[in-house]
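Got a structure for you, questions after.
In this view, the complex is presented without one of its protein chains, the others remaining in place.
The chains carry the letters A and B, assigned in the order they are written, with residues numbered from 1 in each.
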Amino acid sequence: MGEKILMKGNEALAEGAIRAGCRFFSGYPITPQNEVPEYMSWRLPDEGGTFIQAESEVAAINMIYGAASTGMRCMTSSSSPGISLKQEGISYCAGADLPFFYANVVRGGPGLGNIAASQGDYHQSVRGGGHGDYRVLVLAPNSVDEMANFPKKCYELAFRYRMPSMILADGILGQMMEPVEFKFEPVDPKSFKEAGWELGLAAGRRKRIVRSYDLREGELEKINAARLKKYREIEEKEVLFEAKQCDDAELVVVAYGTSSRIAAAAVKMARDKGLKVGLFRPITLWPFPKKQLAKLAEKSRKFLVVEMSMGQFVDDVRLAVCGRIEVDLYARPAGIPSGEETFAAVEKSYKSMTPARAAAPAKTAKPKGKPGRPRKKPAKKAGRPAKKTRKGGRR
Amino acid sequence: MELVNKWPAGLVEMPLRYCPGCGHGIVHRIVGECLEELGIRERTVGVAPVGCSVFADDYFNCDMIQGPHGRGPAIATGIKRSKPECIVFSYQGDGDLASIGMAETIHSAARSENITVIFINNAIYGMTGGQMAPTTLIGQKASTCPRGRDPKVNGYPIRICELLQSLEGASYLERTSVHTAANAIKTKKAVKRAFQNQIECKGFSLVEVLSMCPTGWEATPLNSVKYIADKMMPLYPLGVYRSPEQREQKEGGAA
Partner (left out) sequence: MPEIKVNERLCKGCELCTSACPKQCIAMSDKFSTTGYYPAMLAKQECCIGCGLCAQICPDLAIEVYK
């Protein structure tokens, strides 16, 4: 603790997991996450842990399902296509309330795509991902330092709520090198206490069953309802985010992971030019900082979502603000925008903002078609081409 | 007079929900007895498959986990490597083990994972309603080959013991049957040995049991027993396909 080491993102992730108590890893090679299993293969045995190169991602996740059922702190990692294969097993873990931790070092898709960074797996991460009704905790680091320190958080949350947790990274975060500081003492697995659901060594107690099914009439719904309650609690308590220069911002750029770093550069350029732009970065993608964004929508005038995907992340932002504010999208599906390109998008979005809200909200006044009203109104006017209407609203 | 066959401690005392004449029940009793007789019940974790024996997690009186279709050996691997003191077994049907889970089967054998696999070969998909299995015989009717399995269309049945035989990692492979009482007794010996091997850390053990599925075969239980003797056994010969002794001899010879 305390010292800074230069590390590659994937290795920091692996080391962070081990320091957080991980003693079991199973995985299958796929670029750009190969350094994770490679690192684990020499490092884990040193710590008395188990590393298995599985025959496939499917086998790897099911080894995790088995290991997790014993209470072991276990981990798997992969990149997009491999995570797709793991989804059935992740769904079983969620359905059996087993805690474990995994990482998706996302690459370009769909299909075999490419091996560069992308954010195309947003939906498959925050919407559960596999079959059935469930969630996984999703943390999105944007630096190698966070790659190193988030696994501990992931384990804590996974074990507190008995559910899978994941890190959503990408090829850039996995491959780049940065100084890292592990901000916690290594966790000794011997300090973990049994919670009462773990399998194995049953002397003196009743048998335990780990399963994700219940065929009895009405029972599955009860189990899922209890899980929903847990999810609600998590949404209340566990949201993490970062807001920079948002207090006076007229335009708030919303981005996570790698694109939030690029967006930060663009925000700086904008501020240098005197534009009132802020940056909001969700750190937990599920639970999503809905309330925080909704609040921000009250005081700023526009949001711009920057994402390295077609417009997946923007869905959650729009749901959070519920039409209260205009949300622009700068989408780069399997593309990596430069700071300048992103700044250009910021500037464009900024300049096309509707005029500042009228000083008096004039709740009683008739809001007929006045400039400065939300776009909603003019759009209602029948017969007018939408484009023209929008232009009318522009400065 | 004294009761000579008490309910095995390795099985929970409850009615089994299998069809009349189904071989699963016989193998359940055998496994339950072995857990008791070997004194391993309290440190055993069983893996229930997807298939008719999905309910094995209720039946076996030890810690149980039910997992995705075909992945039993991978799940067992995760448990065994996490808690090596535990005895871990995977109980699987032929669709589970020889079709969707074939990779897990072969690779856990190749890794010589120190686990025990109980493989119920009833040449059909029981739970989903009698579809063709990888082990369905040529000419055998199933709901997805209603005119009988035609090798030109459906290919040939897979013989698991023969297939795994070539793997150095497979420590013990035996095929038995439960279509007669005498064969059930032999099956128990094999199952016991498969657990004993794990206790002695000898690596991957698998017992393939030819088993009746009267419902899937659309036959009476008595005709099902005959079907095993007349049709299945010629294709799936009973016997030991690999044993730890064989391996020890070989390794000793090589040294």
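One rule holds in what follows: a residue touches a chain if its C-beta (ideal position, glycine included) is under 8 Å from a C-beta of that chain, and two chains touch if they have at least 3 such contacts.
Nothing here was measured: the structure is a model prediction, and the numbers come from that model.
**Q** Could you tell me which of the visible chains the hidden chain touches?
**A** B
**Q** In the complete complex, the non-displayed chain touches which residues of subunit B?
**A** Against the left-out chain, subunit B lists 1-5, 7, 11, 15-16, 18-26, 29, 178, 180-182, 184-185, 214, 220-222, 225.
Assume only the chains that are shown with their structure count from here on.
**Q** Can you give the whole-Å distance between the Cα centres of subunit A and subunit B?
**A** For subunit A versus subunit B, the centre distance works out to 42 Å.
**Q** Per the contact definition, I'd like the list of subunit B residues that touch subunit A in the complex.
**A** By the definition above, subunit B touches subunit A via 12, 41-43, 45, 47-48, 54, 57-58, 60-68, 71, 74-83, 85-86, 103-104, 106-107.
**Q** Sort out for me which residues of subunit A touch subunit B in the complex.
**A** Its residues touching subunit B are 24, 26, 50, 52, 54-56, 58-60, 62-70, 72, 74, 88-89, 92, 96, 199-204, 207-213.
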